[in-house]
Every structure is written in C-alpha cells, then in structure tokens.
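Please read through the structure below; I'll follow up with questions.
All protein chains but one are shown in place.
Then we have chain A:
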Amino acid sequence: MTEVPLSSSALPTVVKLAGIQLHYGKQVALAGIDLEIPAGCMVGLIGPDGVGKSSLLALVAGARAIQKGCLEVLGGDMSCKRHRDSICPRIAYMPQGLGKNLYPTLSVEENLQFFARLFGHGHSERRRRIDDLTRSTGLHGFLDRPAGKLSGGMKQKLGLCCSLIHDPDLLILDEPTTGVDPLARAQFWELIARIRRQRPQMSVVVATAYMDEAQRFDWLVAMDDGALLATGTPKELLERTDSDSLESAFIALLPEEKKHGYAPVTIPPLAQDDDEVAIEAQGLTMRFGDFIAVNHVSFRIRRGEIFGFLGSNGCGKSTTMKMLTGLLPASEGQAWLFGKLVDPRDIDTRRRVGYMSQAFSLYGELTVEQNLVLHARLFQVPEAEIAARVDEMVSRFTLQGVRSSLPESLPLGIRQRLSLAVAMVHKPELLILDEPTSGVDPIARDNFWRLMIELARRDRVTIFISTHFMNEAERCDRMSMMHAGRVLDSDSPAALVEKRGASTLEEAFIGYLTEAGADEQGQVTETPSASATTVPHSAVKYRAFSIQRLLSYTWREALELRRDPVRGTLALLGSLILMLVMGYGISLDVEDLSYAVLDRDQTTLSNSYALNLSGSRYFIEQSPLTGYTDMDQRMRSGDIALAIEIPPGFGRDVKRGSQVEIGAWIDGAMPQRAETIRGYMQGIHRQWLAEQAGQATTPGGSAAASVETRFRYNPDVQSLPAMVPAVIPLLLMMLPAMLTALAVVREKELGSIINLYVTPVTRSEFLIGKQLPYIALAVLNFLLMALLSVTLFGVPITGSFLTLLLAVVIYSIIATGMGLLASTLTRSQIAAMFFAMIGTLIPAVQFSGMIDPVSSLEGTGRFIGTIYPTSYMLTITRGVFSKALNLGDLYPLFVPLLIAVPTIMGLSIFLLKNQER
C-alpha cells in the first residue's frame, strides 16, 4: 500500500454526500449522512453487516435512486439523469456477494466480452484489454471456464477485471474479499495496488468487514446503524480511541448503550484430565463425480474441546461436517462419534449431536418458542420436561423478549443465538457449528463466543466449529487449516504460528497455502504498465442508443438460454408437448357415444329403429338393457351416455297410426356433450320418420322445403382442424411471454440487473436486446408447431404460409413484449411466471374466440376480446390454415397487431426502473 502521509483536508473530493437518507419501508438504512470522500486514494468503509455500507455504495454508484439529500459524484449531481449517463462510463461498481454481477453460465472470456461490448470497445480493442487484464490477474489460463465454476477468489478477480475493462476513474468495491481465502485476499489487494500504481488518478472506495484489511487503507469511514461513527486515517482512529487494533477501536467508537456489558472474551484453559475422544475421522473423502470435495481428512477431537476448521468458501469445511452428522454418506474413510461408527441410518446418535448449519436455517414461519418446542419434541425430549427445558434455553440465551416473535423479524445476532438455543435444546454432548458467526457484528460475535465457551468449559460440550475469521480461529483449543479439500495441518493456533515461524495466524495460514501450491492458479505476471492507459476513455463517447449494446445483451441472453436445460426444454419442447395435449384434449368432437336400447316391443319395426341408430358413426351400441334397474345402474356408472326405450306394442301402434312415444334418456353430466347428443338424436329420429314416410303411405310426410347445410372450411366438422389453428396462437402467446418474463426477473433475483443500473446500457437496449432471442425462439417454435400440425395432426395449411409467418413474427414481438411487461411489474420469478400465465392464458383461452367467437361475448369479455391481440391472430391463423386466405384478404387484421407492438413495448420500457428504488 502506498504510505503517503495523508491529512484529511486539503484534498479534492470525488464524492460529496449531504444529508443523505435512505429508508426501506419503515426501516432506516441511512440516517442523514454528511461525508466528503477524498479523491485519488483508497477509502475504506468499515462496520459490521447491515449498517448501511452497501446502501451508501449503491447510491454513490448510481445503482439506487436517491430518496433524500444531496449527492455529488465526480463533480455533478447524481439525481440528474444526464449527469449519471455521462459519468457512468467513468465509474465501476462491484456489488457485494461473490460474482454477483457476473453471469455464472458464461465463461470468463464471455463475461469480459460482454462488459467490454457494453462500454463500446471495438473488436481488437476488446481482445487487447481482455488479454491484458487476464494476464495480469492470472485468469488467462481459465478463459474457457464458466464463471460459476471458479473459486471465490478467482470470481472476485474476474469481477474486478469486468469492472476495470473500461478504465474507470472511480472504483467502488462492496466487500470484495468476504469469504475469500487469505492468500487470494492478499493477491487481490496486491492487484488493486498495482492498478493504482498504473493509474494513480483512480479513486477506490471499498467496504469491508475485515478490520485487518482496513488497516492498510488510506482513509477510513466507520459506520454503525446507518450513521457515521468517525472518519480519518487508520492511524488517527487508533490514536483517537487509544487502542491497538482497529477492531477494538471500532468497539470503542460505538455508542455507550451498544457496548454495555462488553468485555473482551477470555478463554479458561482446557482441563487436560479427560482423554475421551468425541470425534474421530480417518481418511474421510467425498467425491461429487470427478470433483473431490474432501480429500482424506483425518482428525481427533477430545471431549470438551473447542475445535476449529479454518478455510475459505468451498474448501470442504461444510461437506466434512455433513459427513460427520450423517447428512452425507462418505465416499471413503470412516468417522466415529463417541466411539461409534457414523451411520446415516442410526437415528440414536443424532440425539447426542446438535447441528447448526451455515446461514440461518430455522423455520421462519414458526415463532421462537414454537421452534424450540418443535425441536425438543423431534429430539424426543420427554413431554413433561419440555416446558422447563424451553424456559431454561430462553433464559440462558436471553431470548425472553422475543419468545413469540417470528425469527425473520429479528436481527441477525439474535437469530444466531436462537439457532444455538435450538441446537442445544436436547442437551447434546457434541455441537457441530458451520460458520455460525458470518455476517454478525463484532459485539454479537463476542457474546456468541462467550456462550460457547461456557458450554464447553462448564457443561463439557464438545464444540466443532468452522470459520473464516482469523481471530475466531485463534480462540479455539485446537484447529485445522483446510484448503481444497485437504487438511494442511492441525494443532493449537499458537503452535501452528510457531511451526511456520510466522507472526500471526493469517501469515501462518498463507504460508501453509503457498506450500500446498494454492497460489499457482493465482500467479500474477506484471505487464508493461503503459498498455492499460494508452486509450484515453474520451474515445468512448456516450450515445443515447447503441445497437452494439443492444446486441451484446442479445448475444449474452442467447448464450445463457443455451446453457440452462430446464428453460431450454420448456422453450423448445414445451409448445410441442402442450400442443399435443391440447390438440387431443380440447376435443369438441362427440363421437363413439355408447348407447343401449331397452326394446320392449321386439318387432321388425322396433328393430329398424335401433338399427338406424347403430348405423350412425356417432353411436356405438352396447348390449341391450334388461330393465329399468339395469338402465339406472349403467347410466350412473357412465357406462352408457344414452338410453332408448321402445314401448311395448310400438310396431302395432305405429301401423294403426295411433300416438306412440319413444323414450330417450341422455346423460346430462357434461352439458356440452348432452346438447350434442340431443341434436344427433333429433336428426336421426327425423330421418327415420322420413324413411318410414317413404315406405308407408302416411300422408303429409313430404316437406314443403328443405335446408341444405354446407359446413365450410372443415367439411367433416372435426375437432382437430378447428382446434389446431386455434392452439397455435395460444401457445405462441403463453410460452414466449413466460420465458421472457423470467429472463428479466431472473436478473433482478440474481442481482445482475445491477449492470443495467450502472453501465451505459439504456432501458430500451436492455429490454429489446433481451427480447430478440426469444422472438427468434418463438418463430422457431411456430415452425415446429406448423410441422407437427401438417404431419401428425394432418391439418394442412391451405393459404399463404408467408402471410402467416409475417403475422407470427409481429405476434411474437407482442407476446415477448407481454412477458417484458409482466417482468417490469414483479420482483420474483414465481410472481412473474404467475403474472405472465394469468395475463396470457385467461384472455387467450376465454375471450379471444378460441371456443366462442368474440362477437358472441358480452360486457367485459367482449371488451377484452376486442383489444387482445390473440383475437386477431386467431382469425389470421384460421384464415391461413383452413380458409385458404392470403395477405390480400387478411391485411385489415394486421393493423391491430401493428398498433399493439409500440404500445406494449413503450409501456414496458416506461415501467422498467433504471435505478433501484
């Protein structure tokens, strides 16, 4: 780090905040901040999680809209859109979370290409910059690896490369090294230092929870509860609080009520009289396919000991713990708990173990008390003891005030205590705690440790804990250092430091890591420093609309879609599956109806009546009815849909010309079907009468006129030719809308939407860019459906295919536009999907003329049908498929479709937010 002595004044400022306030609903995130951040140096924001550091940085980066107060960045007002647009190519922002703004399915190269395109670099310029950056960060050898498969440290380096691709003047890093191993962390800061040497004018603002990192920054801002505690150089802060470390300086800066009762954690020595072994592992190995998550890990933990696992994210700590609890069966090796072999099927040992998993994982929907009671019961604590046990836990872990609150509404520190209480409710002899303190502020963390120490020393509970905080590892009786699935060494922290001849545990750990060859992938080569600064960024001029930016989103979306099997399947096969289902399922044919006759006459005439029915293609005769009970029974079971009764003396009476009545009973359970049966039956009856009239000499039989029916377009009146053209517009509306809706909301959920907020891409470029692949997909889908209907369903296209294709293209823009609209209104993927489905399925099925024509509807249904594009598309599809029409006949129907396109797109662009609010 540059050791330029720095006085807090007399420097130009890069960021100026005055009275900045921010609320999330009722919650206050920032309570009036006044701050001037000096330019050209490395500024650290320190403080525990949830104090407003991230909110502050998001405001400065322009990712979040200002609610109250005045914010100036790079010499202009951030509430002014024009200023934001003009400076955003000069700011780089890396949000919190490992690889949060990266695209996990895209490779390193593709991620970098995407960001470079967004900032408008040409092809050779992109190549030069990418090679440059990846060489200097050691990522060059991994260009083809998907970002999601990189280690935490490499992800952060890639995030940094993506941020640096456009030579920013202000670099904003939000907790860039949380969860990264110490070696990768050291390399990360080394990289930043070198970049600053090359571009000394660049200002860097970093938020961090690691106080040891902050020590090396030029200037610090200490925050708590949305307010500033202090600002100054690290030295100033230490002097002001008279402390020897930033951690204690920070605690000293806290207001009095927070510090209340705080004392440093002291650990009484472990009594050495007991040699009973609580956990023993020998050669534990876990393989997931080719990947070895845990590689021959062995250790021994004595009873009453606090044993720590230190290592970065993804080094195998959690997997080892899961194997010990029996959650995962080990691929190789064995483990013993209390001298008994771990067996996932052995329920009884589980009662002796308490397990607290990474992150908070209790039932958020149950109250604190319900959680405790449920766990006590599941652990088979005798019913009579439960109330007392719960009371004991509540008072021991000071949960009195929150007994009936829902855990979700509690601060992290209390939730952590609750998790521990739950893990302890059945008085286990062994506690397995997986990173219990990540994200908890220093004071709560110390309180938590005090509870654990009490459990270990007083109750002689064995504690097996994993952490990535060095100062926590130092408190353990013994510890193991883990990296890439291996235990590097195990001993007491002091002994480990001594063995390596290091001065701190961190240094010792880095020593072990280097020895294990961990830095090979991170090997950094110094590049000639001139290259990065050759192109002044004035060469990249901001333009209001850029095809290149739009197409870079298209390119990226298409890549992502290709790599997501579930969405890909739905996109390609979904329409075909649903078309098959609907083609066969929504059948309006009524044929092969079963009927039976109760012939109580049994003459030739009555036979002729029955024969007349069986000759029809609509009816299938079943065995004759034997009587009324038989008829009743068979109607009830749905065996027959129609029963005919011919009365005794039928033949005789007809000959005499006296009045006879044939009885017919129709199963009315399905009204539509019953209606059709009634129609058939009347027709057949009329026909029989006419035939009889022709044979016998009954007077007045011939009709005065007749009606000749011509069924047009579908002469056999079959369901498939009617339904298949109707299903196509429905599916072309529903599926593309759902997929597109997911595409945008996914970015909201995963966090990469931040790239819309902080890069020069505009809303219309973002939306249209993302929409294009889905339009292409919809047209492809249509072609597949058309193929299916011509081949399998045998429904030919009689009209102009090109006309239909043209309509499909316009209609696909509308359908995907509907998806975009749904996505702008929702925040979660499930809501977007629901919205898109309800918004397309109901109007398309009910009001667009699929079953009943729009003109037969009334009221709201009629109105929706008139404005909904599917109505027009349906007429076009049916026209081209069944009615042999072409563009000359159908052009008036294109007009409403063409009006819908700009309406829907304009609305989505207007409703999409270009900053988080």
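The rule is short, and it goes like this: contacts are C-beta pairs under 8 Å (C-beta built on N, C-alpha and C of every residue); 3 or more make two chains touch, one makes a residue touch a chain; residues count from 1.
The criterion applied here is as follows: contacts and distances are computed from a predicted model.
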Name under which UniProt lists the unshown chain, selected from "cytochrome-c oxidase", "ABC transmembrane type-2 domain-containing protein", "Anti-sigma regulatory factor" or "NADH-quinone oxidoreductase subunit M": "ABC transmembrane type-2 domain-containing protein"
Sole contact to the chain not displayed, among A:Ala388, A:Ala669 or A:Leu802: A:Ala669
Candidate in contact with the missing chain, chosen from A:Leu270, A:Ala610 or A:Met837: A:Met837
Residue in contact with the excluded chain [from A:Met42, A:Ala278 or A:Met635]: A:Met635
